[in-house]
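Encoded as structure tokens, the structure appears first; notes follow it.
One protein chain is absent from this view; the other protein chains keep their places.
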Amino acid sequence: MQSRHLRDGRILLAPLTIFLLAMLGLPLVVDLIYSVSRVEFRTILSPEFVGLANYRSALTSESYWQAAWFSLRFGLACAVAQLLLGLFLAIFLAPLIDRRPWLLAFLMLPMMVAPALVGLMYRLILHEFVGVVPWFMFTYFGDSPSFLGPDNAFRTLVVVEVLQWTPFALLILYSAYAAIPKDVREAASIDGAGPWQRLWRIDLPLMAPVLGATFFIRFIDSFRVFDNVYTLTGAGAGGATTTMSIWVYEAFFKSGDIGRAVAASMLLLIAAWVVLSIVHRLSERRA
Amino acid sequence: MRSSHLFAALTAVLLTSAAAQAEVTVLGWPGGPEETALRDAANLYNAKEDVADEDKVELIFFNRDGFWDKLQTDLAAGGGEFDLNLLATYAIGRYAPFMEPVELPDSAVDVFGEKVLATMQFEGKQYGVPTDLSLHFMYYRTDLIEQLLSDADWQARYSEIAQERLGKELKPKPPAEWTWDDYQATALFFTKAVNPDSPVRYGTVLQMKNLLFNMMVWHSTARSEGGDWMDADGNITVDSPAYRKGLELYKALYDAGASPKDSLSYEFAEANAAFGSGQVATMLQWNAAAADLNDPEKTPAVGGKVGTVPPPAGIAGRFTHIHGLGLGLNKSAQNKAGALKFLEWLATPEAMQAYAAGGGTPALSADVLAPVAEQRPDLTQLGDYAGQYGFVMTGATSAGALSVYELQAENFTGYWAGQKSLDEALAATAQGMADLLKK
Partner (left out) sequence: MNLLRWLVFAIAAFAMNFPVLSTLVTSFKSEAEIASNPSLWIHSPTLANYLDVFRISDRFDILHYLWNSFASSILGAGLSLLLAFPAAYGLVRFGTGRKWLLPLVANLRAIPLIVFAIPLYLVYARVGLLDTRLGLALILCIVNLPLVLVLLVAALRDLPVELDEAARVDGASTFTLLWRIILPLAAPALATTMVLGFVYAWNEFLFALMLTTRNAVTTTVGASFFFAASGGGVRWGIAAAVMVLSVLPPMVLGLLLYRRIGRSLAAGAVKG
């Protein structure tokens, strides 16, 4: 019986495993080879071994670190804002949503829209002469800020990302909030705890694991952002809005320096792996 | 890899669209008059009786953003997705390894002239048929400039602003006589932030997005002050007074609020939208925008009030960046014979006249142009401007040229945005260019 289980289990997993090997394993091998080679579009089939030169070149490139710093700041700012805003909306609107679940549909809708298209939409909305936001600012305040200029591009991008993905945090946190048993809260009320105390002593501690998971997911997604930034501002003035993903994309297509682009993406993979294993440790220690 | 056949077969069965594919596929420059013109020419060609079904032409257009990146990877992959593809003077060096030189009939010289054919040559070989010539105009609002040239109050205020901002004594001049100082003073005069009485919000609109094409627009400024990429010995010469003056001009205008606040994210489309809104007095822009902007149906706010002259002059004279667009033969083309036939036809007066009538901007010899000259008076102007003011930076047709534009875009926009000092931006550019142009 046991061996049949083992055999059946393997058969059940085989298609997925083979698919992953082909679609991810093979590229990874190509990545590894190219990342230690000098290779251009012309010499794509005859890479020339150069050791770690590509890694050195990426790591000593100022723009690479600029992109890493941008992505890190962007990921953190977005994750914090989404978590706080989502938490506030989830708890504050819970009485409404409890009775009318269809309200959630409207709050979820932004998640259904392709981020790339959201970026394009803002290109229209924020244009000084045809966009509605500058028009509104000019009409009611007499002036409109430079939304995509060097001073504000970062903030504008964060707002764009936060407005689209707060719904995700809201949804998860609302489910977690709704799942807290009624009697726990009632018991606290009877003990004389006010709404704030209930929030701090009951709700938030019970939601802590979900809060952590939400933060992590939002951070990762914002850190690896490509679509909306690429369509809205591209690399940005002097590379000011170059994210890690855009950096790799541009290094590959624009400079044609395949080895360096691939080395940079391998570094990204290693970084992701390190972060993941830290998070994994942390969550295991808690469990 | 054997599996390619399996995949290909599987794909074919499962997924290819049922649409019949014409045999000669042409990848063109999307989204502008070049596209409309190429369509007209292709329709004419396909309707000819002596063109066999398997040699009929199908056009493909891809996104303008990232066009050259995409083209490079597709060519390098050798997939033969298209038989003919777009070439540009500034990209010939990079794509030549994946293209096949073509022999054009001798009559092509009579149609285009040697100088124009040369925009499609690399290392002495002809790589394509030149279909369009691109250069820059200084666009201005005729109504505003006329008033500036006649209204005494405006003239006094103009001189005041020139004295205050530039420290120079200037009087309004007709745009055809402008130097960059005149342009700067005019731009400041028509800027609300500088002159609250200005009838429009901005004096000019600059395209300052981190994008290679914007560098070409800016180059006309640097060249007119005597700037070049490198000298005859191959030394990089961007760290020069000419480059500094041109870069500082853009920054000064942007910092003074003479160009829209989001100019650092503007390219062709955004700049046209700004100028077309009627809130901008002047614009340095590609010739391709002229027809639509001056058409009252398409651009009600400014149509009929748009003038065009060559870019302003600097100490070295008046210059405009020029480059040719054309079509060349993909090395992995699947129907080379058919593709060559179309190319040869393109180099005939019949084809080029249809192309011109369709809105394209070919540079043609006077004889060939004559039948369509009435319909397209601007083509005569275009030819004149190109002959008198056209320039190509030294090294700008080499294999590294595109990357040089990218590099400059990154560094110069960094300076305009205030992230880098002028010295840092120029030093980084010079160093990168030395690497790129050495190869």
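So that you can tell them apart, the chains are marked A and B in the order they are listed, and the count of residues begins at 1 in each.
Definition applied: a residue touches a chain if its C-beta (ideal position, glycine included) is under 8 Å from a C-beta of that chain, and two chains touch if they have at least 3 such contacts.
Bear in mind the structure is a predicted one, so any value in this text is a computation, not a measurement.
From the set A:S37, A:S63, A:T166 or A:T242, the residue in touch with the chain omitted from the display is A:T166, counting the whole complex.
Only one of B:G32, B:G113, B:P175 or B:P260 touches the chain withheld from this view, namely B:G32.
Residue-level contact of chain B with the missing chain is found at 1, 3-4, 7-8, 10-11, 14-17, 30-33, 35, 39, 60-66, 70, 73-74, 77-79, 81, 269-270, 272-273, 276-277, 288-293, 295, 298-301, 359. Take chain A: the residues that touch the chain left off the picture are 5-6, 8-13, 15-17, 19-20, 23-24, 26-28, 30-31, 34, 44, 89, 92-93, 95-96, 101-118, 120-125, 129-132, 134-136, 139, 163-164, 166-168, 171-172, 174-176, 209-210, 213-214, 217, 220, 223-224, 226-227, 230-231, 244-245, 248-249, 252, 258, 261-262, 265-266, 268-269, 272, 275-276, 280.
As a working rule, only the chains that are shown with their structure count from here on.
Taking the mean of the C-alpha atoms as each chain's centre, chain A and chain B sit 37 Å apart.
Residues of chain B that touch chain A in their complex: 65-66, 69-70, 72-73, 76, 97, 208-211, 260-265, 270, 273-274, 276-277, 279, 403, 406, 410-411, 413-420.
The touching residues of chain A, counted against chain B in their complex, run 41-42, 44, 63, 126-130, 144-150, 153, 233-240, 253-256.
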